[in-house]
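Only one protein chain is missing from this complex, and each of the others stays in its spot.
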Amino acid sequence: MSQPLIQIVDLCKSFSGQKVLNGANLSIYKGEITTIIGKSGGGKSVLLKHIIGLLEPDSGQVLFDGMPISSMNKAQKKAWRSKISYVFQNAALFDSLTVFDNIAMPLVETRRVSKEEVAAAVEKRLAQLDIGAIGNKYPSQISGGMQKRVSLARALITAPEVVLFDEPTTGLDPIRKSAVLSMVSSYQRRLGFTGVMVSHEIPDIFFISQRVAMLDKGKVVFEGPPEDLQRSDKPVIIEFLQGLEQPRDALTGMGTQQQLSKSYEAESDRSARTAQAFCLVVFSLDNLEEITEQSTHVMAQTVMANFAAELGRHLRVFDSCARYGFDRILVVMPNTGMNEAKKLIERISRSLQRKNVVPIAPYPDFCLMVSAGFAQAGADESIEAVLERAANDEKNVYTFKVC
Amino acid sequence: MDTPNLNSSFPASLGRAFIFFVQELGGITVFFLKGLALIFTWPPQVRRTLDQLYFIGAQSIPIVMLTGLATGMVLGLQGYYALAGVGSEGALGSIVALTLIREMGPVLTAIMLTARAGSAMAAEIGVMRISEQIDALQTMQINPLRYLISPRIAAALVSFPLLTALFDMVGIFGGFLTGSMLLKMNPYLYFHRVRASVEMDDVTGGFIKAVVFAVIVITICCYQGYTTHRRQGGFGARGVSNSTTRAVVMSCVLILVSDYVITSLLR
Partner (left out) sequence: MKKFNVEMAVGIFMLIGLLCVGYLTIQLGQAQWFKGDSYLVQARFLGISGLRRGAAVEIAGVTVGQVDRIELDTERMLAIVWMKIEKSIELSQDTIASVRTSGLIGDKYIKLSPGGSDGILEPGGLITETESAVDIEELVSKYVFGAVD
């Protein structure tokens, strides 16, 4: 692997005699989103603050591009600082300044930019984050979710290389949580920054992060891709994930991925014993991205939630389903052959036509494109393999529009 | 700072308190000097300094005039009766003017400003600290000392002497009100005594005090707010209220102590 952009080596930090970080090691790679999870009070924010230099380590090093921060000279430090932005847990906006001035602040105070350029840059960010109408309001006059977005806009205004997110979603409702995270993800893809995030939103963080690190008792106990974390058999990780695991996905009201995997395995076992067929169906909302671009992230996530609710109504009691990404839902249908599955999908597509899944069309004549791929699962086939077949086998993909 | 299992005997805790005190003193001094030096960095922070002048200076005019008038009137009354006892009512103007210009003006103005502006500043900066706004400034590469503290120091250094002068003037007028209007003293004699007895040294001494008090009040109040997070229980509303209380109490005590020291040095 190439050299990590940011490297944390044996970091120790204690506050009034209490060790918060105790030899933490972590590598963050360029262009990736790394999510740090762990128990609350486990030093996640403290770790994040070391990366931007708000805190100085008791011992250990933070390396930026291979260069230890502690041995940087003034100019290097300045260059390093200007590449990093920080999104605070509770927004940390300035009460005495308007939203506009808050966002403009990093530009106005530290760069030489003309008033018009500042205004243009701020307007652009306001529009992108769907908060265009509140530029003249004060932070205390807007909702918590809006404050978060303003703070995100402020962090992004300098076009930083690295953005650190300290719990960007706490205190938001499920739709906005998903919206913020999908926003982070889509910005990250578009602007190509490196993201480091402290968050607990499972499963969303698995969709958007390329790497996950888990912090426990001041040490990083796991570091790697999210799939590996889910497969890990370390007791501390299993215990943590189970503790977090809510019985239902907050956005869709469906079961969790973990539960889906379990029921898949159970079905797999059963079909091996009884030779009963069972199906895997993957619904994807193909042009959800279009809603995001034309309208907002919040709207896209609302559509997803509506769609999931409608879908749930048509599934049978023994079917289990879960969200599998920002725009995909996976359903395990036990005891169901290919034909039966197809009929079921057709019925769902017909009934969806009558429902108002898209509350406000991003443009006239907008149709939501849904494709439902289905495949019969064979015994001893992994869920990923069946998914692969379901999504890509042209013959068995049923596409329909909801207008 | 308070690692458990330390020797908790009296000399040990006294020693720790002393070390803590020396550290705080050093911290406050460095804090002030940095804030002062950063006033002169380019570009000047005109807007923010103006806002602070408005807050510390302009908005304090009514309260300073009110306390000044009351103080002058009381001095006039007390002085009159005391002087009448030895048959020297004529000296009332001297008594009132000298007391105001040398002592009461600078001290009471500083205490009023601590109560009105200092406490508000400690609370405001404290809230900014605990809601991570100061950290946010740092992450945006904005020097929080320059952004928050320097305009306040500049504004205080201008406002304190001006408000002290206002206090003196209104106070002398208050003494005149009781002396001449109420007690029928010769108004010309009053102002003649005021003019004859006040020396340039008295006036400059008063201004020196005002400047020193400005430094004390602004530094203590800003520092207490700025370091809210460093003290135990320094989180949330409790932390801010602690800082504000400490700021006001420390400022007032130091005003009175330093007043004595300056007075003895100036003589």
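Brief remarks on what is shown
We call the chains A and B, going by the order they appear; numbering starts again at 1 in every chain.
Everything below uses one rule, namely that a contact is a pair of C-beta atoms (placed from the backbone, for glycine too) under 8 Å apart; a residue touches a chain by one contact, two chains touch by 3 or more.
Note that the structure is a prediction, hence the values are computed from the model and not measured.
From the options B:P161, B:G175 or B:G239, the residue with contact to the chain not on display is B:P161. In the complete assembly, the contact with the undisplayed chain comes from B:M169, out of B:A82, B:A120 or B:M169. Taking the complete complex into account, residues 50-51, 53-54, 57-59, 61, 86-88, 90-91, 97, 101, 158-159, 161-163, 165-166, 168-169, 194-204, 206-207 of subunit B touch the chain not shown.
In this text, only the chains that are shown with their structure count from here on.
Separation between the centroids of subunit A and subunit B, computed from CA atoms only, is 52 Å.
Listed in rising order, the residues of subunit A touching subunit B in the complex are 16-17, 49, 52-54, 78, 81-82, 84-86, 88-90, 92-94, 105-106, 109-110, 154. On the subunit B side of its complex with subunit A, the touching residues are 1-4, 128, 131-133, 135-136, 138-142, 147, 232.
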